[in-house]
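The block underneath contains the structure these notes are about, expressed in structure tokens.
Let's look at chain A:
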Amino acid sequence: MTSDTATKCTVQAFFAELFAMEYEAAERYEELASQMDTHNNIAVAALFRELAAIERKHAVRLQAHGQSVQAIRPRDMLLSRGFELPETAPLDRTHYLMTPAHALALALENEEQAARCFEEFAISAPDVEVRKLAAEMAAEERRHAALIRSRLAKLPEPPADWDHDLDPPRHS
Partner candidate 1 sequence: MNLVIAPTPLSANDYKSDYKPVWCPGCGDYSVLLAFTKAMAQLQRPPEEIAVVSGIGCSSRIPAYTNCYGFHGVHGRALPVGTGLKVARPELTVIVAGGDGDGFSIGGNHFLHACRRNIDLTYIVMDNRVYGMTKGQPSPTTEPDWDSALAPGGTGLRPFHPLVIALASGANFVARGFSGDPNGCADLIVQAVKHPGFSFVEILSPCVTFRPDQREWGKMVHSASVNPTDDPARAARRIMTDDGFNIGVLYAGCRAPYQPQKAASASMAAIEAEFAI
Partner candidate 2 sequence: MTQAGPAIQSLSFAVVGSGGAGVMTSGHMLLDAAARAGLYGVMSRSSGPQIRGGEAAALLRLSPAAVESHGDRFDVLLAVDWQNAHRFAAEIPIDAHSLVICDPGEGAVPEVFAGSGARIVAIPLKAIAKKIPGGRPNMVALGALGAFAGLEADALTRAVESTLQKGGDALKASLTAMHAGLAAVAETGLSLPRLAPARENGCWAISGNEAAGLGALRGGIRFVAAYPITPATEILEWLSSALPRVGGTLVQAEDELASINMAIGASFGGVPSLTATSGPGLALMTEAIGLAVAAEIPLVVVDVMRSGPSTGIPTKSEQSDLNIAVYGLHGDAPHIVIAPNSVADCLLATQWAVHLAETLQVPALVLPDQSMGQSRVLLDRPADIEFPTRRFVADTDPQNYRRYALTPSGISPMAVPGTRGGVYTADGLEHNERGTPSSQAADHLAQLDKRGRKLDQADYSRHWAEIEGEGDVAVVTWGSCTAPVREAIHRARSEGFDVRLVSIRLLAPAQSARLAEALSGVKRILVIEQTHSGQFYRYLRSAYDLPCEMRVFHRSGPLPMRPGEIHSKIVKELAA
């Protein structure tokens, strides 16, 4: 952790970011569900919508601590990993023919990324309250990940030609 980050890492800031993280994760799953709807992939749309609902529940719980929706500026945020927040599903990892297994695999990646991020804070945040909170969050994310993993295990492996469209985009 940089000294700059350390200074900013108060409990209030951490809570605000937690809320933002869950809120954006929910929004993103909702967006992906909408994309799947438009492309007639009903099963995955339903799955993304379910994931969105779960994240929203998490966000509501955190909001009870007194946070509100702000314009999100992840650049300045402590929790940013890569280009976006750790639990936000990337917009370029979907496919109109993706299967529920693919969607769950994506969700699993997000949860594990979030867990790793919290584990870092649990060790290196200067504030003891933050470290405690981070450790709790890390454990929770690991639990979510386990749930997703077990669900994923029940699904069959996607077939090798899962993205084979009988009507390819080009007709000629």
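Candidates were picked such that all candidates are chains of the complex that A comes from, given by their letters.
The definition used in the following text is that a contact is a pair of C-beta atoms (placed from the backbone, for glycine too) under 8 Å apart; a residue touches a chain by one contact, two chains touch by 3 or more; residues count from 1.
Keep in mind that this is a model prediction, so the values were computed, not measured.
This complex pairs chain A in touch with one listed candidate out of 1 or 2: 1. By the touch criterion given at the top, residues 31-32, 34-39, 69, 71-75, 83-84, 90-96, 98, 169-170, 172 of chain A touch candidate 1 in their complex.
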